[in-house]
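The complex is shown incomplete by one protein chain, all other protein chains being positioned as in the whole.
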Amino acid sequence: MTDIAAAPRRDAALTALFRHARYVIAENPVTGFAFALFVLIVLAAILGPNIVPYNPLSSDTAQALKPPSAHHWFGTDQLGRDVFSRVIVATRLDFFIAVASVALVFLMGGLAGVAAGFFGGWTDRIVGRIADTIMAFPLFVLAMGIVAALGNTVQNIVLATAIVNFPLYARIARAEANVRREAGFVEAARLSGNSDWRILAFQILPNVFPILVVQMSLTMGYAILNAAGLSFIGLGVRPPTPEWGIMVAEGAAFMVSGEWWNAFFPGLALMVAVFCFNLLGDGLRDMVDPRRRT
Amino acid sequence: MLTMILKRAAMAIPSLIGVVIVTFLLTRALPGDPAAYFAGPAATPQAIQEVRVKLGLDKPLIEQFGRYVVDLGHGNLGNSLTTGQPVLTELRTRLPASAELTLLGLLVSIVIAVPLGILAATRPNSLIDHACRLITTLGVSLPVFFTGLILVYVFYYLLGWAPAPLGRLDVFFDPPPQVTGFYLIDSLIARQPETFVASLKQLILPALTLGIFSLAPIARMTRASMLAVLSSDFVRTARASGLSSFTVIVTYAFRNAMLPVITTLGMVFSFLLGANVLVEKVFAWPGIGSYAVEALLASDFAPVQGFVLTMAVMYVALNLLIDVLYGLIDPRVRLEA
Partner (left out) sequence: MTTAAPALSVEGLSVEFRTRSGIVRALDSVSFAVDKGETIALVGESGSGKSVTAYAVMGILDPAGKVTAGRAMLGGLDLLAAKPGQLADVRGREIAMIFQNPRTALNPIRTVGRQIADVLIRHGNVPRRDAPGQAIDMLRAVGITDPTRRAKAYPFEMSGGMCQRVMIAIALAAKPSLLIADEPTTGLDVTTQAVIMDLVNDLAKEMGMATIFITHDLALAGQRSARIVVMHAGHVVENAPTEELFEHPRHPYTAELIAATPDSAASLDELASIPGSLPDLRRTNLPPCRYSERCPRKIDTCAQPLPRSTSASGHMVACWNPLPERIANVPTESAA
């Protein structure tokens, strides 16, 4: 297959995808709204530090705990830092954690699941046992345990989130691989001499991807909540790094005495981001499999 | 019936084994020298060596695992560095606080979510249906600690209706004599109505926080399940027989619709047990969650491990209970040979 022949096919597929996406968005404006919001979040993540009015780390104790005003849209925290700037800059870290966790769990869970579904036998049994063992724990508690054991770093938070979501992805991937095991294109690949692993990686996994994409959007929301929760109890990112969860934790004490903006705005950002990912997941599900609409 | 329970219990054993193995690995997976972690940040090299020998960290892994299991069998979860008390004792003392909170939260959640789901299903596309869908989507997006803080701000700071989030009882009250450890029950048993009211006041906001958190999956499942059941053949037969609206919706539709909801409760408990930790921090609740968090901040690792193990064991037991409950309601599960 030369690239020249492949290119128009790719373009045709892409146009079809866009047309379908446009149709779904027209049918359900909420999905369109979620998509627009998603783009905004990505922009904030990428451009954050460059567009904010204040340095998120520079403290100015004279300005500590000032309520929202024209100068400081979200007010200032207990060290005089501008809350708005910190919230926007934190987008990058939280978004990164979300994307990294989801990518990792897709690879880990997706590969393990398709291997289990494709090979069956011992592979299936082992993957199943691992998944069952993980699911025997309340998920946040397990994440706590993992980060506590391995240490408070962003890598460990991402790893913990991926491990905790592993069973779900493995299960979905396994079911899809099972169905496709006997499919025509798999037979064709086998006959043309591809090894099992190549088939798995290049034929089956890409086919499983669309179904997992819906789950991945929902997992991004969960990953952010997980990271924020861990940060809230001190197991997450360390201060003074701006991260939504830590900011809520630091602001919590002041909430009780009336300085609400400290914790409110990062919490609101958390909610908006997770809400956006959930809506996006629902919209993606409508696109991929309209039968499962709730 | 009994055979079903025994069978389910037997299926839980591999899970328990897995849990024990994983918690063991977590103990040993500490970066650096695990002995240093268990000895604490202020320990001398001598003390660290003693801890190393005591924990058997110088022995092969299999032997360590054996000792770990034997210790567990004796209820030895190690000692807390900060209090010097056995972890098991402290967990046991603090467990009722967490249990009371979680159960009340679940109750609040069910009391709101199930009727909401039923109403949304019986009045499709109405205002209440849309409200239900909105609440469930929002509910899943709210971080539980954020909800807690907002509730405290509104109901304590702004409105002054709720008491300060400072634990299970106001300083002026003494806890009731211990029977179950649940202040609500114990105060009723001891005929102390003021204590009952005081405990309830402290419980409202944290329970509400947990309730709001677990509202969404229960309402969503109830609605979906009711919708499916209401359009089923046997509900059509019930209607065609002229049975009253109440009988059709409650006795026929609802009991069948609850089956998938009960299965969902397993997942809800997983979330709740995790959310518990966060809510206990917000409301300074003296349960096992805050015990673990305080220990964590003091680099005291034995309580954290004990906490993870306890939570997992409780979760396995809860899932078993849910399975049994399901079997009680669905005869098809019970009577299959």
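By written order: A and B. Residues from 1 in each chain.
Here is the rule we go by: a contact is a pair of C-beta atoms (placed from the backbone, for glycine too) under 8 Å apart; a residue touches a chain by one contact, two chains touch by 3 or more.
This one's a predicted model, so the numbers in the text were calculated from it and none came from an experiment.
Enquirer: Given that one chain is not shown, what are the shown chains it touches?
Expert: B
Enquirer: Of the listed residues B:L25, B:V250, B:L297 or B:I329, which contacts the missing chain in the full complex?
Expert: B:I329
Enquirer: Specify the residue from the set B:F145, B:Y252, B:F271 or B:Y291 that touches the hidden chain.
Expert: B:Y252
Enquirer: Considering the whole complex rather than only what is displayed, give the residues of chain B touching the chain that is not shown.
Expert: Chain B touches the missing chain through residues 124, 231-234, 236-245, 247, 251-252, 255-256, 259, 329-332, 335.
To be clear about the criterion, only the chains that are shown with their structure count from here on.
Enquirer: What whole-Å value do you get for the distance between chain A and chain B if each is reduced to the mean of its CA atoms?
Expert: 25
Enquirer: For chain B, which residues are in contact with chain A within the complex?
Expert: 14-16, 18-19, 21-23, 26-27, 29-31, 137-138, 140-146, 149-150, 152-153, 156-157, 164-165, 220, 224, 269-275, 277-278, 281-282, 292-293, 296-297, 301, 304-305, 307-308, 311-312, 315-316
Enquirer: Enumerate the contact residues on chain A facing chain B in the complex.
Expert: 129, 132-133, 136-146, 148-151, 221, 225, 228-229, 232-235, 245, 248-249, 252, 255-258, 260, 263-264, 267, 270-271, 274-275, 278-279, 294
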